[in-house]
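Removed from the display is one protein chain of the complex; every other protein chain stays in position.
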Amino acid sequence: MKLDDIDRKILALLIENGRMSYSDIGKELNLSRVSVRERVNQLVKNGVIEKFTVVVNSEKVGKSVSAFFEVDCEPAYLVEVAQKLADNPNVASCYQMTGPSTLHMHVLVEDFTSLEKFVNNELYSLKGITRVESHILLRRFKSRSGLKL
Amino acid sequence: MKLDDIDRKILALLIENGRMSYSDIGKELNLSRVSVRERVNQLVKNGVIEKFTVVVNSEKVGKSVSAFFEVDCEPAYLVEVAQKLADNPNVASCYQMTGPSTLHMHVLVEDFTSLEKFVNNELYSLKGITRVESHILLRRFKSRSGLKL
Amino acid sequence: MKLDDIDRKILALLIENGRMSYSDIGKELNLSRVSVRERVNQLVKNGVIEKFTVVVNSEKVGKSVSAFFEVDCEPAYLVEVAQKLADNPNVASCYQMTGPSTLHMHVLVEDFTSLEKFVNNELYSLKGITRVESHILLRRFKSRSGLKL
Amino acid sequence: MKLDDIDRKILALLIENGRMSYSDIGKELNLSRVSVRERVNQLVKNGVIEKFTVVVNSEKVGKSVSAFFEVDCEPAYLVEVAQKLADNPNVASCYQMTGPSTLHMHVLVEDFTSLEKFVNNELYSLKGITRVESHILLRRFKSRSGLKL
Amino acid sequence: MKLDDIDRKILALLIENGRMSYSDIGKELNLSRVSVRERVNQLVKNGVIEKFTVVVNSEKVGKSVSAFFEVDCEPAYLVEVAQKLADNPNVASCYQMTGPSTLHMHVLVEDFTSLEKFVNNELYSLKGITRVESHILLRRFKSRSGLKL
Amino acid sequence: MKLDDIDRKILALLIENGRMSYSDIGKELNLSRVSVRERVNQLVKNGVIEKFTVVVNSEKVGKSVSAFFEVDCEPAYLVEVAQKLADNPNVASCYQMTGPSTLHMHVLVEDFTSLEKFVNNELYSLKGITRVESHILLRRFKSRSGLKL
Amino acid sequence: MKLDDIDRKILALLIENGRMSYSDIGKELNLSRVSVRERVNQLVKNGVIEKFTVVVNSEKVGKSVSAFFEVDCEPAYLVEVAQKLADNPNVASCYQMTGPSTLHMHVLVEDFTSLEKFVNNELYSLKGITRVESHILLRRFKSRSGLKL
Partner (left out) sequence: MKLDDIDRKILALLIENGRMSYSDIGKELNLSRVSVRERVNQLVKNGVIEKFTVVVNSEKVGKSVSAFFEVDCEPAYLVEVAQKLADNPNVASCYQMTGPSTLHMHVLVEDFTSLEKFVNNELYSLKGITRVESHILLRRFKSRSGLKL
């Protein structure tokens, strides 16, 4: 699927306000409500828009500790470990990267006690993990939503 | 602000579908459309909901390379560098972390040529940067939207 | 438990001189001996004061080598190893930290021969330890007592 | 100064209870109150006992984040940086170690916001600092007081 | 075998153009075609010239990702792993180096999906591999052919 | 340019023997000498074949030490340093990679004395270099020619 | 044993010339030949002088490659590995150090082929070794003999 300029403008508006009505989008871009709806449906159908969602402030819902983990595994266990971690509700994202570490993971928890429990009970108990490195978020300079990293 | 159970259920529904109508949410949770709207307005006003948005597939809009950077700065330049990077459209997020590196940054670009240009022209040209380490995303196991990391 | 200003002043005096009499504290703060005693008892009962103690100069009692260890364990053995090390009289403190290493430990021994014996006989003999890194204290710039790290 | 067995027993009792009365110590060790007092005075005079103090629970006085820092400096600034850090009330201890890092420092602060401020305003602003690495305490297995590390 | 000046001049010409005719080489160096042929045959026979070949642009034949790997093995498996990797058609070169890593390997693949598959299916599945580090080529400043590294 | 099966077979033959005559290639692939020549000319014109060359055994021409370097530069000097290194006849290749190091370089020299001279006189004398790491080749398991890394 | 000034002067002379006759030493220090002999005998008996020896130029006896190794072992095998390495004639010295590595070893061999064989056949074949790092000597600025490191 090739996106044209109008598709990109619709995406830009929806990234800024995912509940913007199709007629308001139409007014902004000089299009009919119907043609906006058709284009949005097409973007969803082709997987360009994966989801309409809200950005929730994690601290205000009680997740005040944001941590990054580098998880080294025995190669034979990598995919199994990654999939178990992906199923863990404390895990926000989990990637395999180039470089020295096999899995890069973002974790959101209530507080330090929860983090210590997550580490000792849910992470260290997985078979095949050989080494874990963790870092805590100190300050956010930019945290873009709307694009899947 | 204290969230009650109904607030959390509304958030859960909106995370899954950010355009769900207030009457559909009301039906699901046994509430009137009006009281759903009031609660959502309250969640927005208190900063619990930061934004309604869409999750866009970065590869389908032509951003096929996803990279993580560790950027070391001279301490005196840290905030200045972080703010310039936060203004760069290729930078998806930029954090200060505990651990050995001063800035952790996510970058989304079209391809390797763009990445090399970003590194040499937009990153290395900033005053105060002393060392850069980069890693490329190989495989996504989980990439949660809806919660600000 | 909420501490008020007077509690904090009492703590400050006791940190500087743990044997200061309650009437001397009272004079300093314009309180009766009895009310000082009651507040101190309350601080002990609530766990704010964990212990009255003395700071002993480790070198003058013959512990002239002060070493820091980073101890990596197989995840499944971490708690067991940590508890055995905590029971070792040469170990002054033992923590689990974020970052690359699973256990951070402070050790005080008589001399280098004791350190080598501690390493080879008491540390390396523990099941589950995979790697050890040690550093020796060269110079103290500050060593505060009175607050539990 | 050579310590004998009785000195060591007195130290052991005072480490466990720094306010124990000299007559109670005397009863325990079969000594007169006066000879206990003389020995204690001698231990203080010779610097074996550096201080009578209390161990305060840092979390209960509002210092809930305990962090370790490795601070690299330009060699010419090391002593100056170390002395400024030693004067900082958030710094609990500051050592020069063997190994890769020039200064090892323990910091106690109220929360993550204070930590971020300490790092950006009080640490990074010092002339001569080239690199900082920080780790957060997750779990205490042993934290001995009474001996100066 | 000792090379003389004429041998070196012949090599230099053939490195620049491996299909240069022996009479053209002869004209350039003031030699007969026959004596050039004899010298070249001698250089091949003595293993100075290992192969006549072409330098193919890897991107133009669809190998657009060039990666370097550091592969750590259990010592007992090193030679076995190295020989299996040398047999893999994606592996362009494989060396044992001094320094921290046991095997240094260059890999050429079509794209990132192929790289991820190579890593997870062909590299991590080898018995004896304990850790892998990978880096992607961003920019070529020099890439000399003609000399075996 | 799209390569077809015949182009790939011609390339495979030339990689193995860069001086193979066009009529021999034609016989092998059931083509006329003329059409082989046309296809080879086309491959050269389109940059698929970059060069006809010979693989020379570096040890037999007196280059017995093969070293890899990681060169860290001040960002502002990176391209300048890379280009100077690329011009150095001892440098076989020079790349910018992802990961921790800014330049990756292969060097071929006569012996250890030459290596030490290269390091101290030709590498350390370049403005902007902050750190150098070197490794020596111990054993070759595979060293493929014919594809540009 | 306490050394006096004359002992130290005798040692200094013998370090510079281990075959200096006792009468020449005596003349230099204003002592009788007999009293020099007695003092030297005493220094040998008390282990101050461990050995009279010669410093041999390793390159001139055909040991042209000098390498340093960091050898990591499973803790349980450390002493066994160290003793086997100490028995190896290629190993010049072998120490246990503080810091990240368990054994530090100096090796002298004829050439690179011998080094590669030592690594693959004599080092990697030892049970309990988990990781090896090697560095090659490029240039000697000082190499003092006469004092046991």
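Chains here go by letter, A, B, C, D, E, F and G, matching the order in which they are written, and residues are numbered from 1 within each.
The working rule: contacts are C-beta pairs under 8 Å (C-beta built on N, C-alpha and C of every residue); 3 or more make two chains touch, one makes a residue touch a chain.
Everything quoted here is computed from the prediction, not taken from an experiment.
Just so you know, the chain we are not showing touches C, D, E, F, G across the whole complex. Residue-level contact of chain C with the missing chain is found at 64-65, 112, 115-116, 119-120, 136, 138-139. In the full complex, chain E contacts the hidden chain through residues 98-99. As for the chain not pictured, it touches chain G at residues 1, 3, 8, 11, 14-19, 46-58, 60-63, 66, 68, 82-83, 85-86, 91-99, 103-104, 106, 108, 133, 135-149.
Everything that follows uses one rule, which is that only the chains that are shown with their structure count from here on.
Between chain C and chain F, the least number of touching-chain steps is 2.
Two copies of one chain, chain A and chain B, touch each other, and the residues they use overlap strongly: the shared fraction of interface numbers exceeds half. Per-chain Cα centroids separate chain C from chain D by 7 Å.
Centre-to-centre separation of chain D and chain F, using mean CA positions: 58 Å.
The set of chain C residues touching two or more other chains comprises 96, 98-99, 130, 133, 135-136.
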